[in-house]
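Handing you a structure now.
For this view, one protein chain was removed and the others were kept in their places.
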Amino acid sequence: MAFHTGSDKLEPLEAAAGRVRDGALVALGGGLSARLPMALVRELIRQGRTGLHVVGSAHSIDVDLLVAAGALAVCEESYVGFEQDLGLAPAYRRAAEGGTIDVRESCCATILAQLRAAELGLPFMAVRGVKGSDIRGLHPEYGEVVCPFTGETLVAVPPLQPDVALIHAPLGDRRGNLHLEQPYVLDERFAAASRNVIATVDRIAGFDEVGRAGITVPGHLVIAVSEVPFGAHPTSCYPGYAYDRPHLAAYVSAATAGGAALTGYLDTFVTGVPDEAGYRKVVGDEALARLGTWSDSTSAWQELYS
Amino acid sequence: MAFHTGSDKLEPLEAAAGRVRDGALVALGGGLSARLPMALVRELIRQGRTGLHVVGSAHSIDVDLLVAAGALAVCEESYVGFEQDLGLAPAYRRAAEGGTIDVRESCCATILAQLRAAELGLPFMAVRGVKGSDIRGLHPEYGEVVCPFTGETLVAVPPLQPDVALIHAPLGDRRGNLHLEQPYVLDERFAAASRNVIATVDRIAGFDEVGRAGITVPGHLVIAVSEVPFGAHPTSCYPGYAYDRPHLAAYVSAATAGGAALTGYLDTFVTGVPDEAGYRKVVGDEALARLGTWSDSTSAWQELYS
Amino acid sequence: MSEATYTIDEWFVVALARTIRDKETVFHGFGSPCAQVAMHLARRTHARDMLLVEGATYAVNPDPPFIPPTGNDVVLQQGAEYRMRFEEFFDAAVRGDVDRMFLSGVQIDAYGSTNVTVVGSIESPKVKLGGGGGGCNLSATVGSLSLWTTRHRAGRTLVEQCSFVTDIGHRTREGTRQELGFTGGGPQWLVTELGVFDYDETGHARLRQMFPDVTIDDVRAVTGFELRVAADVRTVPPPGAAALAALRGIDPLGVRRSEFSPVELARTFHAHTGAACAC
Partner (left out) sequence: MSEATYTIDEWFVVALARTIRDKETVFHGFGSPCAQVAMHLARRTHARDMLLVEGATYAVNPDPPFIPPTGNDVVLQQGAEYRMRFEEFFDAAVRGDVDRMFLSGVQIDAYGSTNVTVVGSIESPKVKLGGGGGGCNLSATVGSLSLWTTRHRAGRTLVEQCSFVTDIGHRTREGTRQELGFTGGGPQWLVTELGVFDYDETGHARLRQMFPDVTIDDVRAVTGFELRVAADVRTVPPPGAAALAALRGIDPLGVRRSEFSPVELARTFHAHTGAACAC
């Protein structure tokens, strides 16, 4: 009875985040500047979670913030940074260079193969690449397999079954059905491969509305869902809001400075506020409302990034 | 340049079906009584195609008709029949028992694994089951692989890359974008794993309409698309029409009787009519219109199957 | 038909429905009217929190207004909470997220292996059957299997050895499920028009219940493998009024009846007041 057949998974963010254990293998949904599960990340930090092992594709402030707060022990993402625009991930870089976190950098396609092994109930998957790349040296758990038909030797990777996938969606219902806008990134695969999905949604709606919008992640994969407006901020969650570039820039400079500046950011936006209502209050209604203006016009959208 | 980047793939059914060579490895879309590519099947028979090797999941009149017409040499479907309601597939059964076709019965999950190997560019895939089943004995091409991590021996299956996938959809555009209603059965996997997709649609629409409805199979996978109203008849293609149970029952009794009765069916509905317009004329506007009444009311829908 | 009177197809489906436990994720293959009706019946009676996956449409917990004669009609998606993709279902079943599947067979051996592929040899078939669909993988990994047949009395269904093994039971010529590395538990129940079997610790079928118009000798006479009988063998608990009402509402077309011979369909039963109700 692995599927969650219950009809009401709605619970407070504190309880949902409380389901994540210290040292858990955590899949982070979304990617780069879009739909990162930031409310859950902030709550995990408030609850003092430690030793987390995160896996995923290309991520940014979610991982960097966990590192900055000392919540992360192992990072198995394919990329952590702020792209060309804002550059390297400061806390992640500092911890990696200082040896305070274990960096097991992976590749999007390899992670996908490992998630599929778990999703398909197979004890391994073969991958075409990886050979010749030093990424392979970071993964002693990889093996090799010889194709019984062609005789070629391929890199074999073990199943990746996260303890929990943290996913933020714009819309969902009490049963845990989630509607996402593309790009889904790895969220569908995370949901199917992980033991449990813990979700936050900007808005809880009735089943009919979610069904009409389209169910991307079915409720039977979800163990808990919490309603958290702007739960992906400062990253985007369309159609609600674009990403908050000024906020990310401010974070990056604080994290780059480190010390008091970084502590200041954490205190102001995470540990110093009791909950996400407090977070939204500090960010400010005006700043949040501004992120919804992307749909007013192309120039308004462009203005957000200028 | 494997993707078909052209913007206009619309062509007559005759030309589209003409792309299928004698002896081709053909994936048949849809399943059982839903969305079978019947217009293409009938046109292939009109063109006298022979030696076809069909693969897929659970099918019915599409395969049986190809067998009845002598167009089929190898059958690798997981099921061919008319369910509990109308029973065994008469022509298929007769040919199998007479040894005039090569029956390589497969399993839905194995076919899926083989299509995935092709879709993922892998030389093999492992499957959990099959062992202990005599189905394995029908497939000398299967092998075995030992998991490098658990040491367990699994059945390994080779990639399945059909020469062509024949798919019928209710809606599509000139670029070849197809909108399907669920169940998609294996059509998405067929489209990605096959060298080419040849599609028929009940109606060609503009890109905007197809995009709004939702693109299930993208045009870059499709080499040709033809507009054929009722192209899935006598099987269903919602939202347009339910399946024509009386027609299927008439076919099954003709095929069971064989000889003149079966020749009569082929002559009346396939070889004796020049094209699909001719087919629709013989079936009759009234019979076709009746299949659209499913949406009038539950009792009207139920009436179609009573 | 009144709720005080019911026919074998109704009682049979009720017995089949009882093999489902609440909160289970349950699937039936196509061409399985009795299993299909039994699943919807269970969900409306004792297993309201089950996750019902419709065979061939992969719709999750639909409420179809009627069961059609074909397994993949869109009517079977009506009111569904969700519609899985083909691969979404098969992946879930292979990785162990599907708790129960209904399987039948033209031949079924003592250990629950079934044949839906061919009677006679595959080289020169006596009868080429439809085929196994997804069974030869699903039977290896699904949590538990509920087997059924409505052709037990014919004497050719429960056999010493299947002429072809399509779906795997508790053991085959190649070994036990454990030796084959299968993750699923295999056959748990076998419901026939004569009675209900479970499987003993060796994986061999064992008669647990019989319909009241059937004797152990009747069953033995038409069972091709050694008939093992439970010490506490008893009558199949009669259907409750609620179950019968629900069943008749679910299947107005009576598609379940298509699995029974006319002779069997003539078997009619009368509810005894105070009869045990398991629903």
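In this document, chain identifiers A, B and C correspond to the written order of the chains, with residue numbering beginning at 1 in each.
Criterion: contacts are C-beta pairs under 8 Å (C-beta built on N, C-alpha and C of every residue); 3 or more make two chains touch, one makes a residue touch a chain.
This one's a predicted model, so the numbers in the text were calculated from it and none came from an experiment.
Considering the entire complex, the omitted chain makes contact with A, B.
Between the chain not shown and the residues A:26, A:80 or A:283, the one that touches is A:80.
The chain omitted from view is touched by exactly one of A:3, A:124, A:184 or A:230, namely A:184. Contact with the chain that does not appear here is found for just one residue of B:24, B:73, B:192 or B:249, B:192. Taking the complete complex into account, A:107 is the one of A:107, A:167 or A:228 that touches the chain left out.
Residue A:32 is the one among A:16, A:32 or A:52 that touches the chain missing from this view.
Taking the whole complex into account, chain A touches the unshown chain at residues 31-34, 57-58, 77-81, 83-86, 88-89, 92-93, 96-97, 99, 103, 105, 107-110, 112, 127-138, 152-154, 181-186, 188-189, 236, 238, 242-243, 245, 294, 298, 301-302, 305-306.
Seen from chain B, the chain kept out of the figure touches residues 1-3, 5-7, 118-121, 175, 177, 192, 207, 215, 218-220.
Quick note on the criterion: only the chains that are shown with their structure count from here on.
Farthest chain from chain C (centres taken as the mean of C-alpha atoms): A.
Interface comparison, B-C against A-C: more C-beta pairs in contact at B-C.
In this assembly, the C-alpha centroid of chain A lies 40 Å from the C-alpha centroid of chain B. Rounded to a whole number, the gap between the C-alpha centres of chain A and chain C is 43 angstrom. In chain C, the residues touching two or more other chains are 94, 141, 183.
Annotation for chain B: residues 128, 152, 154 touch two or more other chains.
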